[in-house]
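Working notes, structure below.
With one protein chain held back, the other chains of the complex are shown just where they sit.
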Amino acid sequence: MSGNTFGTLFAVTNFGESHGPAIGCVIDGCPPGMNLSEADIQPDLDRRRPGTSRHVTQRNEPDAVQILSGVYEGRTTGTPIALLIQNTDQRSKDYGEIARQFRPGHADFTYHKKYGIRDPRGGGRSSARLTAPMVAAGAVAKKWLRAQYGTEFRGCMTHIGEQAIGFESWDHVPNNPFFAPVADVSALEAYMDALRKAQDSCGARLRVVATGMPAGLGQPLFDKLDADIAYAMMGINAVKGVEIGAGFASVAQRGSTHGDGMRPDGFASNNAGGVLGGISTGQDLEVAIAIKPTSSITTPRSSVDVDGRPVEVVTKGRHDPCVGIRATPIAEAMLALVVMEHALRQRAQCGEPGAAFPVAPGRAASERPEGLQASFL
Amino acid sequence: MSGNTFGTLFAVTNFGESHGPAIGCVIDGCPPGMNLSEADIQPDLDRRRPGTSRHVTQRNEPDAVQILSGVYEGRTTGTPIALLIQNTDQRSKDYGEIARQFRPGHADFTYHKKYGIRDPRGGGRSSARLTAPMVAAGAVAKKWLRAQYGTEFRGCMTHIGEQAIGFESWDHVPNNPFFAPVADVSALEAYMDALRKAQDSCGARLRVVATGMPAGLGQPLFDKLDADIAYAMMGINAVKGVEIGAGFASVAQRGSTHGDGMRPDGFASNNAGGVLGGISTGQDLEVAIAIKPTSSITTPRSSVDVDGRPVEVVTKGRHDPCVGIRATPIAEAMLALVVMEHALRQRAQCGEPGAAFPVAPGRAASERPEGLQASFL
Amino acid sequence: MSGNTFGTLFAVTNFGESHGPAIGCVIDGCPPGMNLSEADIQPDLDRRRPGTSRHVTQRNEPDAVQILSGVYEGRTTGTPIALLIQNTDQRSKDYGEIARQFRPGHADFTYHKKYGIRDPRGGGRSSARLTAPMVAAGAVAKKWLRAQYGTEFRGCMTHIGEQAIGFESWDHVPNNPFFAPVADVSALEAYMDALRKAQDSCGARLRVVATGMPAGLGQPLFDKLDADIAYAMMGINAVKGVEIGAGFASVAQRGSTHGDGMRPDGFASNNAGGVLGGISTGQDLEVAIAIKPTSSITTPRSSVDVDGRPVEVVTKGRHDPCVGIRATPIAEAMLALVVMEHALRQRAQCGEPGAAFPVAPGRAASERPEGLQASFL
Partner (left out) sequence: MSGNTFGTLFAVTNFGESHGPAIGCVIDGCPPGMNLSEADIQPDLDRRRPGTSRHVTQRNEPDAVQILSGVYEGRTTGTPIALLIQNTDQRSKDYGEIARQFRPGHADFTYHKKYGIRDPRGGGRSSARLTAPMVAAGAVAKKWLRAQYGTEFRGCMTHIGEQAIGFESWDHVPNNPFFAPVADVSALEAYMDALRKAQDSCGARLRVVATGMPAGLGQPLFDKLDADIAYAMMGINAVKGVEIGAGFASVAQRGSTHGDGMRPDGFASNNAGGVLGGISTGQDLEVAIAIKPTSSITTPRSSVDVDGRPVEVVTKGRHDPCVGIRATPIAEAMLALVVMEHALRQRAQCGEPGAAFPVAPGRAASERPEGLQASFL
């Protein structure tokens, strides 16, 4: 209710500040009996952690996760899973100056207006560092969804600044620091090098996809699957726009084009992006997000201080010239958390996908395959 | 939790189906002591109701709202406000044929997969008719926010299909059936006439704005103001994309351009769209949404029936060739409900905008004006 | 959040006032596909409705329920079930006098302090009349739990005032106006007749039981099954105490006596009242509640008015001399709503009772019988 818990049935409560002793989260509602260890979570944390290339912030954080509770003899017990990540490379002296200033494009002013007090060290609570616990929680959701329904999540960068990045193959994504689906990223590297020299920052556009989706996930009026996806994505630091399926392109489409035809072997297209009436069709979830350029740049900007006096703000500290670069694993994690939440909601009201009333022996199982594809038989 | 209640502190529980006896909602959490009668709600309902021009569905519904509870001697009591709207012009015979078919682009298939049963009459629960109670609830929120903070909500259509509609003045919006901010809508009329002749439908793009926003509304990590706006907008029937402020244009912006400079007399620009770090800046909320073309068209479409057999679907019944036309008051209402929710949350945790700890006499009042503008003094 | 919705996954939103045009509720989260009609709900409403004997209020309300939504061709669709009950026998003139007075033992003063305004007609929102929609919602929960798990709910009166009522058989409960489990209620009738002559009121103690409980329902730390039962029972008008199992008697018990021994064929006793560690054991839920004497009596009482001036209050209108008499079906309904909520929560996190991870075909079914009894094999 106060904006630090994501989800309800699979509820992730996030805590910490960028320069506090530690950050972390508590996952409540994880189904019991799933094998889980830090090794299931660390890889996704490593994908988003800082300091891995010259194109991202040079803050060096191992982001090593520790499971404090909820796992016994290697299996989830169904009780809260507390995850702790120590902060190790704070440099708070960098921020003393801006404690009384409002950085343009930052949350400094709004936190001041909301709370009357803020932790300015590294952006405090508003830092993108707080996405790390969500990536960790997302890894838990991903593992359960993969085992239960075969659902997989992946994302890539499609635009960096005004540069469109083509799509060659998902296989390239892990092989470059941009999560770009192309083999040759030399152009992107040159672009980023020039940007850093200009002491400026740029935006990015990402694509996030879920495959192997069960059909029937989502709610009728509110908490629609696409509404919750929009909520999750727009909640990621710096995101300013969200599209599902055809997105804004659907404005200029005709109904005869947009509406995805159906055939006995499946859908003929996916303008819907895997959601109709707020409920999953079983097709891939197709999501695109717009990420604004980093506000923290060393170019001087005109602003005011807490007394309303004009000041010139030069943001020191270590920052990402394009926050979009590290956002792919974050967006994947948030999408996984949304699907996880709705999978549990579906079990609550309707039983396992395809279950009838009353739940008949085996019925759920025999129906399940149906839930996992877009075929209608 | 099951997708039919919007909001938590100002919670609107929506019920009904397109062709049931009635639709309505229950508003829980409305502050007590506000003058309220049907006359405060009906005008917004009239703005969205069908049958008002040849460009929208010819279903004729008065959409007369009745207050069943929560108001005593003309003032809200703080207890639930139940609003009832009778359905009067159902023609369910139109839908008998598609009870066993899945209309492309519709929720027929997903409801079938989720619930194993659906009410096919007029789209049942998935009909845009269920937005009427939200418009009614939004009118209550609008009235309270106007009285408490001077906040106002308005919207207009900026694109219909591939046609861009310029912006001349808000004054034109009430004077044409498209909610277009231009004096001459003859081109739009001709466009819609041609579209109907082609038995097709088109999408639209809308802009929604809140002015007189208090600063400090929104939550830090989740339930960010922009995240909740995205959730509310994407939840409106047929919406496929949401932008806040610069939106997708921010991808190609530089940080030196995007970050809104601050001066003692206010912000220099509003690329943020009135939200920084998920919290309102006090500037106008600027939201844009993409609405897909209506799926219900009389052009035959290939689909399948509940047994997976191929069928040709021709959607009869009465439908909007562009659902975007009537969506403006809906989007305004949803935006008002989001702001209302966050205004109450802010009072809960931080007291009236600007209140300190402990709440000092008069302090809230002397601070309030500050909360209502983008100035910093 | 504002105190008018009960439950989360099976959420019942209650609205209306004692003398408004109508009262009702919206049930959100009911599993789809269950046969449901007014005939399933009316019998429980008839058990609690007023005017059925000389020992209860003479207000004559048919309490006829109408289903407005959520049911299609006789089956629940999984969308909100709106239930409406018209008020027909209001006599608001009876209450004009006490609009500015605070009746001792009533909510008049507290509503005034909370909201600064109240609907005084028949107690407005604080009237026990608002339990009718809960009885209706409880009937829906009862039907689902009976079909799904074989769970049954029943209650009886065990004390009226200082009179202890013995227990002979559940069979007697429907045969007398007191819900007393005894054949001869002449003593109770005489007791009530004398009480009315004395223009006074008395309290009562009720017992409520659930049989055929699945084991494993409830949460570990909060939302424990017994905690939610206490919440539900204490929330019933006039309830001042709640016990589970041995209740207050457990204070003087020894651990060697209280702890229910277990044998291969089941538990040796039920001091726990069917709950251990907040989770159901599969034994009967055993609940007892204390109901205070009706505050509305015609004996003059000293009080104050809204200006703080002393007044003598004589409560006119029609009231129950013992609200406990009609409370049995209410308590049953609230217990059913608690169990329903937890049954759906259990399905969400752990699947059907006994389901493993991942949910294996048939496993749920083969385990289910286990869930339905206290045997351990």
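Just so it is clear, A, B and C label the chains in written order, and each chain counts residues from 1 on its own.
Assume a residue touches a chain if its C-beta (ideal position, glycine included) is under 8 Å from a C-beta of that chain, and two chains touch if they have at least 3 such contacts.
Predicted model, so just to flag it, every value in this text is computed and none were measured.
Only one of the listed residues, B:P32, B:P62, B:P177 or B:G261, touches the absent chain: B:P32. Only one of the listed residues, A:G16, A:P50 or A:P293, touches the absent chain: A:G16. Among A:P32, A:G51, A:P177 or A:G212, only A:P32 touches the chain left out of the display. The omitted chain makes contact with chain C at the following residues, 1-6, 8, 14, 102-107, 109-111, 113-116, 125-126, 130, 159, 161-162, 200-205, 215-224, 226-235, 240-264, 268, 271-273, 275-282, 290-297, 299, 301-304, 308-310, 345-346, 349-350, 353-354, 356-357, 371, 375-377.
Where chain B meets the missing chain, the touching residues are 1, 8-9, 29-34, 78-79, 147-148, 220, 344-345, 347-352, 356-362, 364-366.
Taking the complete complex into account, residues 1-5, 8-9, 11, 13-17, 20-24, 26, 28-29, 32-33, 68-70, 72, 75, 77-82, 114-119, 124-125 of chain A touch the chain not shown.
Here is the rule we go by: only the chains that are shown with their structure count from here on.
Separation of chain A from chain C in touch steps, taking the shortest path, is 1. If you average the Cα atoms of chain A and of chain C, the two centres end up 43 Å apart. Each chain gets a centre from the mean of its Cα atoms; for chain A and chain B, those two points are 25 Å apart.
With each centre defined as the average position of its C-alpha atoms, the distance from chain B to chain C rounds to 38 Å.
In chain A, the residues that reach two or more other chains under the touch definition are 1, 8, 220, 345, 349-350, 356-357.
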